[in-house]
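Missing here: one protein chain of the complex. Every other protein chain is in place.
Note that the chains take the letters A, B and C in the order they are written out, and that residue 1 is the start of every chain.
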């Protein structure tokens, strides 16, 4: 951490900054410059609260040098994390994994049909929400607990892994009983009570980037999970808020190489929420794989026009099959391979 | 809702849109234009899911005409909501209410001293966090439940109302036992499990605008509270995320007149989080009151340099006293009055 | 255009809106709804100023139905524009065109060497700035007119097309004498005097998206060029401003399919400015091609570490050659082909 003093800061002000740094238990190092003095805080373990120093008289700016996250960083662990799923599938190695399914679980018939269709096309994991975080209290909020039973049935009968979202600490327990991956949604990326509960569960966690979260904040939220002992974390880019309404969100594909450089955790991409428009999902899924994503998550429904939520961004089953073919070819260009459906359940 | 068809959409495509609208239980009205046809959906009660229509063939765009919120709107209730607090204080009438105190409760001595100082300067409500939502798992997270006892003691001994944050559904119950106002923080504005729990409590709720929430989303989150039966809702502008790092957040003062036009709910402003810098808090607090805010919330600490969190944006007690004087004068210019401390507790 | 009246708007207010619409020379159509009345303005030719209607008493909102651009739209011209360049290269057809070269022209040796290297690797067009728009007046501002001569020499001796930027109306004339494509930079996307001058020139124009321009604004700036008679317009996505500082800009790859749907104009992508970081340029260039870009523009320098501007985002020649190989393979996956260098000049 570097504490930059104002031009003309007094000796006394500098001495006070040095004093506060030592009070906090760190070493202070003076760095006189041409225009102003800076004070380096040496030994920062990521726990120093900049706010304590920013307000001192004579301080112009406090600059973070050390990254505030630890266990999620490439420096902590240089080799990539590989999350191992039942049936042998992995996320974070050389394979590109595909998760697909409807926005929400609507009925037994719908979820079983979805599971069969996406597995046949090549998806390894079935997605589908039991609880749906909706902006309006009057929108369809998901079937709740009964949906978990339907997902369990789809897992057993079709033999496909399951990923579904938990919305509160209590829900983590329910989801963990059924799902192979617990999803934490974008709106809950900084719901720290939820993160702590998921960090204590024994299941892999899919952590979606918040609506306007920086990559650093995403990594810090992942750090909550690792700090609680759960190392099986998969990050997910799903678009961030921007000023243009041409797409639902601005799908930040560059987050993929950025995360790969800063962290050892795998990152997948969700072009369905990332764009919000069916005809944009296919090109953007291809783009994400070309950029090096460790997987993609797409919404597919047997009959999107009748979907109870997110219909406009949901693929028809034959569109999804076509997408799988293109994605396989692009993965090969960059020396990767799309994972084949594992055999679980049935 | 207006469904705009593409230029050259076929009769069949238009007929299908009309059919889906009728299936959903609404009336469809054709509006042929010079360049394209639009179909009006009449009778929208706010529950129509645009997504269902957006994906249909031939549809170019779906335009919301009706606002998606209901009970929070000025059309639902033209007269302003006035939230009545113990001791006679009100939020949302002609008075401007001031909430002040430290970022977090740190010790008995600190919170009692804070309570006395802010009350003496004219604050009606003491703020102070028991649990702190922190971006990093390694930052100070608040004292937790013991802090609630200290707040209760401050309330009793100093005779000042208390506002503090709940971070999960379980915490709502604990906070409601002690606080006069339950705060829901910016990161939890779309934590719907938490909103539902707060909506079922009997205490007034202070709902902070999310980091990158639109006003419409803020109002929809408030709608969750009203839909559960809690009508004592106070909104709070606290800055939104922007591209400039010159301030911690971009403090959106225009949210005040915008909310006042769309909704009957009171809205206060938090210039401490809104700017993140002590020397910006005073001018921006004045600005918020000049723009018509129903109150302000500011961070004050007996010794900001030693604060365990948010020190850089925290006022010294004498700065706060000066701010109170300026704010009183500005309130009068626009025909309002800063509320006097009520007598509660002791 | 749809003028939505407030709930409870009076007959008189509605009559006035109808009157103003008729005064403007359009037809007004009443659309009574369940909660409020709307008035449709029929016959909008894109010249109606919403502002005139927004301020009328009783009006809640004015909604644009017709897009404000015309000649650039897919509805105006369904088949894609193909820009034909000297030597037979085309932009906007089935080929993917690659433009490459240094940020700025620094010396004869540097630009000739750059031209040879990028042509050898497969680039069709040499890029290189004569004038550089720099945020600071103290940064290197380009060699100016002498650089144009060096570009002309590179064109002649190496036999490669040239694209370079004009910064003001006077500069358009100078650039048009030498370059095959006149570039308009992001900061000048809404420099309307410059757009008009470029629209009157006879050379193709590469129009870069502004720092925070919506796609609609980009298309409206292109409309300025077409309205002046220049139909050879190539759009360019180069990243937009966002809240995250992890990359220089947020490279909006979804702009590619969005533009392709709304407009017949070709769109290329510039991952060098889009990310600002060398190791992100390669994955993002691949992603842009996978998403359907009609070309890419990348910064390459014989010795990036010694570049006078933009060194950190500039590829080494061998990195560029590797990129070309990957991009060719990805183009084939989606049924396209990377264009081969044309023979011009020498």
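Just a few scattered comments:
Please note the rule applied: a residue touches a chain if its C-beta (ideal position, glycine included) is under 8 Å from a C-beta of that chain, and two chains touch if they have at least 3 such contacts.
Fair warning: this is a prediction, and the values are worked out from it, not measured in the lab.
Of the listed positions A:7, A:22, A:84 or A:109, the one in contact with the omitted chain in the full complex is A:7.
Summary of contacts with the chain left out: across C:191, C:230, C:247 or C:263, the touching residue is C:191. Touching the chain that is not shown, out of A:23, A:75, A:318 or A:340: A:75 (per the contact rule at the top). Where chain C meets the missing chain, the touching residues are 20, 46-47, 49-52, 54-56, 68-70, 133-140, 167-171, 187-188, 190-194, 210-212, 217, 220, 223-224, 227, 241, 277-278, 304-314. Interface residues of chain B with the unshown chain, by the touch rule above, are 212, 214-216, 240, 242-247, 250-258, 261, 274-275, 279-280, 283-284, 286-292, 326, 329-330, 333-334. The set of chain A residues touching the chain not shown comprises 2, 4, 6-8, 29, 31, 33-36, 38, 40, 42-45, 61, 63, 65-66, 75, 212, 241-243, 245.
Keep this in mind: only the chains that are shown with their structure count from here on.
With every chain reduced to the mean of its CA atoms, the largest distance from chain C is reached by B.
Centroids of chain A and chain B (each the mean of its C-alpha atoms) stand 27 Å apart. Computed centre separation for the pair chain B/chain C is 39 angstrom, with centres defined by C-alpha atoms. Residue positions 212, 241 of chain B each touch two or more of the other chains.
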